[in-house]
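Every protein chain but one is kept in place in this view of the complex.
Here the chain labels run A and B in written order, and each chain numbers its own residues starting at 1.
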Amino acid sequence: MSTIDVSLEVAVLSMRRIGKSFLGVRVLSDVDLDAQAGEVHAVVGENGAGKSTLMKILAGVHAPDSGTISIAGSPVTFRHPLDAQRAGVAIIYQELTLLPERSVAENVFLGREPLRRGLVDRAAMERETSRLLLELGESSFGARDLVGRLSVAQQQVVEIVKALSVDARIIVMDEPTASLAEHEVELLYDLVRRLRERGVAILYISHRMREIFDLSQQVTVLKDGVRVATRATAEVTQGELVSLMVGRELSHYYPPRAGPEETGEVLLSIRGCGNAKLRDIDLELRAGEITGVAGLQGSGRTELAKAVFGAEPFTHGEMTPLRPRSVREAIAAGIGLVTEDRKAEGLALRQSVGDNALLVARAVRRGAAARVRELLDRVRLAPPDPDREVRYLSGGNQQKVVLAKWMTVSPKVLIFDEPTRGVDVGAKAAIHELVRELAREGMAVLMISSELPELIGMSDRILVLREGRLVGELPAGSSEEAIMHLAAAEEAA
Amino acid sequence: MKYAIFVVLALLLAAIAVANPFILEPAGFLAFVKRAAPLVILAAGQYFVIVSGEFDLSVGSLVTVEVVVAARLIDGNEAATWPVLALLIALGLLVGLVNGVVTALLRVPSFITTLGMMLILSGAVFLWTGGAPRGALSQSFRVFGRDTLWAVLITLAVGAAAVLLTRATYGRTLIATGDNERAAALSGVRVARARILAFVISGLAAAIAGIMLGGFAGVSAQVGQGLEFSAITAVVLGGVALGGGRGSVVAAMGGALTLEAMFTLLNLYGISGALEYTVQGVIIVAAVAAGAVQLPRLFITPRKGDAHAS
Partner (left out) sequence: MSEKVGGRLSLGFRPAQVVFLALLAVVAIGAIVGGGEFLTLETVVGIQQRSAALGIVAVGQTLAILAGSLDLSVAVLISLTSLVAAEIMQTGDVAGGIAAALAVSAVVGLVNGVVITKLKVHAFIATLGMTLVIKGVLDHLYDGPAGRVPDSFQHLGYDRIGPIPVSAMLWACVALACWFVLTRTRMGYQVYAVGGDVEVARLSGVRTDRVVIVTHVLCSLCAGIAGLLLASRLGAGAPTVGTDGGYDLESIAAVVLGGTALAGGKGGVGGTVGGVLLLAVLDSLFNLLEVDSFFKDVVRGVVIVAAVVIYVRRRKS
């Protein structure tokens, strides 16, 4: 098929003036997006730009408030993910949706196993799966292997085969390289090219500049729920792209940074530490200082937090006052962690505010019950009612409860992994102020965030993590471009 | 809402009173409590296991073991009463400890652990006594289950201890563990230890219930039969969720009283023995269904993908 044919065809996918609000907050406004057969269309934008929401609308997970979706020229309405699937849209999520205890073929054909005389035709299933694997040039595993034994990259291939087996014409890949090792990325590149040759339209979501320029023909930039630009990738430079993505106005006022006189002694020092996910980590955290950590998804951000906190400990290297081998050791050494996923890892949702606030204090048997009310006031929980179940609180108030939980034991070092994820704007400012306040009182803060404005607004210095290593340190107030270049770009930086 | 079970209990007691006003008198009510005491105590113990997200199916056979062992060792000898009581308590604690260690450290599902324990206990005790319970309990042993004052006092003491324990540091961290094990562990809670202790408490409760049932019902090989299911039922009736993290021990004990009141009522109205099970079964399923149908709507968790908006 020639390129001319493709460009003359009707776009396989055409999303027009898509709008969506959650709880009155506008997430997408009038977004247009087209995709052509045999084309990789990159969708880029910062956290909160609306990429995920747009893709979930395409997948039938969310219904749009306004706008239309057409596939191959005819309008469609998706009420359920299955509707989208039937229309030929497949999404490959970052968390893979496979059954580890079943074979590759069984996963590929789950829910629509081919029948022969009323019975599942296992041979056909395996044959078809093998054929698709072969077409994709995948020979490292077979149709009969258990999915649970495959690597993440191989599982991604299974997802792609699954998409192809339903004749998906549009495949959305959400940060597909985030959890891949370097050599696996090359394989993914090959795969994407083969999918193009098959005439599949690919929407490729990524932060990584190199991938965008290596793979895509078109690129659409989203910012704050609005489409900023759609360009042919060949006609845009990396610098232009970055400046289209960033440059957002600071959404609110950040508390003033620490002056040099406020930065005190070293409370935690890490020398040459590492584990399976992290290498050669050198890091010093000082009293009164907020150290920011930037990095793309999969760069080891959360792993760093968990390692310092002893939850997924460093296996080698030196750390003072000690290298914790368990969470309890870390807590005893005065280290705390505000986790990224509040609901799964931070709170017992069906327990009261008071019980959650006291969880750490009780676990390590340090009396703080008397101080709970005082602490809830201090974190500005509104209303400061210790008896409410936390699941009824807003994201911001829940995060304040997590903060209170750590403040009961007065840690010397507090790590924040995405401190304001899922938090509304008002509570965001309150949490930022609290973090600064804690630093000012002599705490050392390590703050990991994928929201660059937040990182820049809050940090006294910013470390950049890439592929499990700290690759650079930037001073306070560095630009988003500078951070992005270090974190995303490789040779081009 | 949390104590809705007590409204049901009050209604049942009122219905009993219509047919038999004796229950409204102190003596009548206390007799009712005495009858319910073993189940109330078992429910209190089972509560700790269930709220931590596990099951204890071994309590029924543990009760039988306690009674049979007591009869054989005491064999009518008054002087042996107190040493044997101490031994019975120790036995309950030990069984709970084993259940807890196998479940929490070896990671065997508690359903299997305690089912295995159930087989082991009932097999072992009859192996030891040669097939049928032998010996006899002493008078001073029987007093705990037979004497109303003793029975009520023990129940109150166990109830108070259970309430205090759920309010204490241990209880709060245990419930948090049952609700969200990962969050608890990342807050420094020693999750395995908390669970092991829950099984130990359940074993202790079964020992106490066994001691009382020995006095109340006498020595037989069937004394503990089915009690594990009654105890779990009572706890669930009290609104405690299977899977953990939710419900109060007071309501669990209220569930036991309610179950006993239901038996009494069904007896009074002549639905004796037989159909009372049927009614019980329907009520339990209906009660849990009523609780379950509204829960999922209140408990909205975001889809997996939302937490990773890029």
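The criterion applied here is as follows: a residue touches a chain if its C-beta (ideal position, glycine included) is under 8 Å from a C-beta of that chain, and two chains touch if they have at least 3 such contacts.
This structure is a prediction, so every number in the text was calculated from the model and none was measured.
Q: Which is it among B:Leu73, B:Ile120 or B:Leu268 that touches the chain not included here?
A: Of all options in B:Leu73, B:Ile120 or B:Leu268, contact with the hidden chain holds for B:Ile120.
Q: Using the touch definition up top, pick the residue from B:Ala27, B:Leu164 or B:Val285 that touches the left-out chain.
A: Per the contact definition at the top, the residue touching the missing chain is B:Val285.
Q: With respect to the chain omitted from the figure, which of A:Asp65, A:Glu113, A:Glu312 or A:Glu481 is a touching residue?
A: A:Glu113
Q: Considering the whole complex rather than only what is displayed, give the residues of chain A touching the chain that is not shown.
A: Touch with the absent chain occurs at residues 81-82, 85, 97-102, 106, 110-113, 115, 118-120, 122.
Q: Using the touch rule from the top, list residues of chain B that touch the missing partner.
A: 55, 57, 102, 106-109, 111-113, 115-127, 131, 229, 232-233, 236, 242-243, 273-282, 284-285, 288-289, 292-293, 296, 304
Operating definition for what follows: only the chains that are shown with their structure count from here on.
Q: For chain A and chain B, what's the span in angstrom between their mean Cα positions?
A: Going by mean C-alpha positions, chain A sits 45 Å from chain B.
Q: Using the touch definition from the top, list the residues of chain A that touch chain B in their complex.
A: Residues 47-48, 51-53, 56, 61, 93-95, 174-175, 205, 207, 297, 309, 311, 327-328, 331, 337, 339-341, 343-351, 355-356, 358-360, 362-365, 391, 405, 421-422, 450 of chain A touch chain B in their complex.
Q: Using the touch definition from the top, list the residues of chain B that touch chain A in their complex.
A: That would be residues 169, 172-173, 175-176, 179-180, 182-190, 245-246, 299, 301-310 of chain B.
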